[in-house]
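A single protein chain has been removed from this complex, and every other one stays in its place.
Here is subunit A:
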């Protein structure tokens, strides 16, 4: 939605960081970039052997309508999974993040890409995303100022939060 000419920037809880990855349709067109993110179909098309012996990191990008099932048994070999948000209100990738990080213990980098706006940043972190690729100017500005639009407490368990003291089991406070 917010397709502007703005540069993409990568942000994580600690702030902005450099992005070693490039996105490419296939390894062939990726040139000699060190780290590459491939679309799901291309990634699944790679020979396991090629993936393992490659001297670069090969991440995978998953569209909201695509099934993460085929990735599950290979999770410990995947350095990065990018879940797409073609529009901010397509919420499927939140559930996938929850499943990957919560249920299946994915320990690589989980990245949100696409229509990442400031009002969703906290949801994304709590669903398990490690990094967000941001282009929206307001989001960039607010992240720069570390103004995350957070609430002082949450009513659900989620990543990056701690059990709130002395109250109901489902309540959490943001991790310090």
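Assume contacts are C-beta pairs under 8 Å (C-beta built on N, C-alpha and C of every residue); 3 or more make two chains touch, one makes a residue touch a chain; residues count from 1.
Throughout what follows, contacts and distances are computed from a predicted model.
Matching "Nitrite/sulfite reductase", "Amino acid ABC transporter ATP-binding protein (PAAT family)", "Butyryl-CoA dehydrogenase" or "Osmoprotectant transport system permease protein" against the UniProt entry of the left-out chain gives the name "Nitrite/sulfite reductase". By the touch criterion stated above, the residues of subunit A touching the omitted chain are 64, 88-92, 94-96, 98, 103, 119-120, 122-124, 126-127, 149-158, 164, 167-171.
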